[in-house]
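Only one protein chain is missing from this complex, and each of the others stays in its spot.
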Amino acid sequence: MNKVYNNADEAISDIESGMTLMLGGFGLCGLPENCIAALVKKGVNNLTCISNNAGVDDFGIGLMLQKRQVKKMIASYVGENAEFERQLLSGELEVELVPQGTLATRCMAAGYGMPAFFTPAGVGTEVAAGKEVREFDGKKYLLEHAFKADFAIVKAWKGDTHGNLIYKETARNFNPVMAMAGNITIAEVEHLVPAGELEPDMIHTPGIYVHRIFQGKQYEKRIEQRTTRKRN
Amino acid sequence: MNKVYNNADEAISDIESGMTLMLGGFGLCGLPENCIAALVKKGVNNLTCISNNAGVDDFGIGLMLQKRQVKKMIASYVGENAEFERQLLSGELEVELVPQGTLATRCMAAGYGMPAFFTPAGVGTEVAAGKEVREFDGKKYLLEHAFKADFAIVKAWKGDTHGNLIYKETARNFNPVMAMAGNITIAEVEHLVPAGELEPDMIHTPGIYVHRIFQGKQYEKRIEQRTTRKRN
Amino acid sequence: MALTKEQIAQRIAKELQDGYYVNLGIGIPTLVANYIPEGIEVVLQSENGLLGIGPFPFEGEEDADLINAGKQTVTTVKGSAFFDSALSFGMIRAGKVNLTVLGAMELSDRGDIASWKIPGKMVKGMGGAMDLVASAKNIIVAMQHTNKAGESKLLKECTLPITGLACVKKVVTELGFFNITENGFELVEIAPDITVEEVKAKTEGRLTISQNLKKMIL
Partner (left out) sequence: MALTKEQIAQRIAKELQDGYYVNLGIGIPTLVANYIPEGIEVVLQSENGLLGIGPFPFEGEEDADLINAGKQTVTTVKGSAFFDSALSFGMIRAGKVNLTVLGAMELSDRGDIASWKIPGKMVKGMGGAMDLVASAKNIIVAMQHTNKAGESKLLKECTLPITGLACVKKVVTELGFFNITENGFELVEIAPDITVEEVKAKTEGRLTISQNLKKMIL
């Protein structure tokens, strides 16, 4: 078993133009920064990206939008991004907006081998267009399908050589559900340790879901809204 | 906020005959022993019990079967239990056998507010009787529904006064998914600590799902198959 | 005098009860956290994966890995728990959140809410709002009664794309506190120095005045 790669360039080397990628993170928190940089460098394009947000102009998936690498964005919230808005309004970028819980659950469903499930989010809205509606106990639900992705790219705090992952605080967000959903899953971690060093009870993503892992470097971890209080 | 109860008797005091209960555990591992003892003592009957197993003759749910408190058992595997077999064959006990993954997922679905989902387990078998079959990507799946339960009763290793739970090893099993699924969830724990003592990143069941918690006592933790090796 | 945003939040905070799990949306709803009544304990849920949102960090102690759903740096409290986005919306859909407070662009007198899109002008996305409104049993909307042009945002029918149908039961604006009943908006508390006539003039949707109309006390 060898899941360990040297760096992002090696881990993403077989990602090709036209593929569908899942990218973990919420806002700018818990982003696979190293892989995004490597994807920008590699210059693949025509990508379909599934990610809760589209980054900001000069960070996260925003960097890939700048290079026009993204053909279609599947996300729940895409504010805070002028270049995104420009491409959307000009028709250069295809966008599918999905309720945040539905987005997370469609990833999870893939990782749970569950092709479809019913959820109440979006009943009676634009999101329901073309979808089966069914009533359970007097309440209406939409049938939603599991996502498929050629690659899932996630960021964790710690990982071991078997691919077991532990996330930190709210940098967990979409990372665990996407890690389960990729046809191939790449995990970049701040700390890569030998198998056996992580407490088996405390693992968030079991290694069976993770195909490649590497220790990332130079995490910027940009803060979108720096809110503080003063000491008394 | 006060979720802390003194003991099992108090925690289960409003469980009534005829109710549906979920009980965590796999085999004899991770059983809510204190609550089972209290249910036997209280003598409620006509219960529908959802649990992966039915215990053995003199431990676990087997104790409730001895007292004929169970009207219907929903489980995946019920071997190792002579009294169970007797009640089943005599028609005293109603039994619904559910594939283990479907059982777990129907609990999880309740905790995720997902009324129904598709799963491949049981297609073409007795389990499929009366169920919708649908094909996704050329493979057939059954539509299965979330369970409902008046009470979920689970056992954890550690818990805090907010109801946050951490399980130990394979005693985790069905406990987290049932904890999420009860209309009211009761957790018995080996170690009850004040809120703030558990690491927020390491909590398996967030307290929002847990309504009552108490520190259990005198855990027997019986071993069903004691297998060992000799030191060289 | 019309309520300030802080006062709207302050009034909503009175709906909190001990032991409540509460999801507060971005904007006015976030301010509710500043007015939690003394002596009760509530747990704030952040849909990016945190139960138990604490106050903003002290300067210099910001942690990029610890943010709320508004992407603001926050802290934890005693009893906090982290989890992933699927479980976060799982607990929301399962009805485990006792109270959800949201902003809105428009509200209909049947409780429809529009909050995520202005066609041709603004498409930021619905984020978690559609999941929240479809799931919560107890939703209070915090919003301005009229737009900048002075037009009512409490309408017979929403004109903007819907976030959820018939889901809002209560709304607090600068003019008062309204229940949404089968007869439309029901004014139950009126802001200090606001007249019923002003409320009527500024409400396009069906409006009734409660038999027990009270002056709002903050």
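First chain written, first letter: the chains are A, B and C, and each begins at residue 1.
In this text, contacts are C-beta pairs under 8 Å (C-beta built on N, C-alpha and C of every residue); 3 or more make two chains touch, one makes a residue touch a chain.
Predicted model only: the values in this text are computed from it and were never measured.
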{"item": "Chains on display which the left-out chain touches in the complete complex", "value": "A, B"}
{"item": "Given B:Leu23, B:Ala116, B:Ala146 or B:Ala171, the one touching the chain that is not displayed", "value": "B:Ala171"}
{"item": "Residue in contact with the excluded chain [from B:Ala104, B:Ala149, B:Ala195 or B:Ile208]", "value": "B:Ala104"}
{"item": "Sites on subunit B contacted by the missing partner chain, in the whole complex", "value": "26-30, 52, 75-79, 85, 88, 95, 97, 99-105, 107-108, 119-127, 157, 167-177, 204, 221-231"}
{"item": "Subunit A residues that touch the omitted chain in the full complex", "value": "1-3, 110-114, 160-162, 164, 180, 194-196, 200-201, 203, 206-209"}
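As a working rule, only the chains that are shown with their structure count from here on.
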{"item": "Subunit B and subunit C: spacing of chain centres that average the CA atoms, whole Å", "value": "36"}
{"item": "Interchain centroid distance [CA atoms averaged], subunit A/subunit B, Å", "value": "33"}
{"item": "Averaged-CA centre spacing for the pair subunit C and subunit A, given as whole angstrom", "value": "28"}
{"item": "Multi-chain contact residues (two or more partners), subunit B", "value": "112-114, 200-201"}
{"item": "Touching two or more other chains - residue numbers and ranges from subunit C", "value": "50, 76, 82-83, 86, 89-90, 92-93, 135"}
